[in-house]
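Shown here: the complex without one of its protein chains, the others still in place.
== subunit A ==
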Amino acid sequence: MAAGNGPWMGAGLTEVGGAVLEVRDLACLRVERAVIAGLSFRVAAGSAVLLTGANGAGKSTLLRLLAGLLRPAEGAILWRGEDVAADPGAHAARLRYLAHQDAVKPALTVAENLDFFARLWGGDVAPALAALGLEALAELPGRVLSSGQKRRLALARLALAPAPLWLLDEPTTGLDAASVERLRPLLAAHRAAGGIVLAATHIPLPIEDAEELRL
């Protein structure tokens, strides 16, 4: 990863050719206020980037920009040199976005909740549930889950089918230590396959040699 600004410039610098995801001069306005301005960085395949910064620093906004849910006021997001805004469908197909909300439907069972996403992306429900230790809860309706169990169900979407870009907003909120540990093999396998992780977090994630981007 290479930085265009900030104190971490030069840390883990990647050749331009090696970068998969590139953010160029990004700016975003929220209610007339610039939350992100002049942000540039590059991420190579297999890298993990932890987004840190105070509340309101723009971590979630950056993830929503990268997911294509917000439009940048200035600048561009490039995937292998091509602007992602040119083909939103292709960009959506390559990313998984874990938001603050878990997107768990209370009326559907755990398996049915995940099955909907399996139909969108492919992959099998049972191994994904097992990866997050949810097998025993498969037939329970979403409304009886605790907040940590809902979070695990949201994280199980990552285990369904591979996608090269993971955008995680506070992935470990509400998780117990054992569940946080369950993320380690998931994250490692994703990176070993050349996937990129960008995670906004306050809590250390079970992830080796991640780089930090302070917003």
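As a convention for this text, a contact is a pair of C-beta atoms (placed from the backbone, for glycine too) under 8 Å apart; a residue touches a chain by one contact, two chains touch by 3 or more; residues count from 1.
By our rule, contacts and distances are computed from a predicted model.
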Per UniProt, the name of the complex member that is left out, chosen from "tRNA threonylcarbamoyladenosine biosynthesis protein TsaB", "Potassium-transporting ATPase potassium-binding subunit", "Heme exporter protein B" or "Dehydrogenase": "Heme exporter protein B"
Touch criterion as defined above, residue of A:A92, A:A138, A:V180 or A:I207 at the omitted chain: A:A92
Contacting the left-out chain in the complete assembly, out of A:R80, A:K105 or A:R214: A:K105
Positions on subunit A contacted by the hidden chain, ascending: 64, 67-70, 89, 92-93, 95, 97, 99-108, 112, 116-117, 119-120
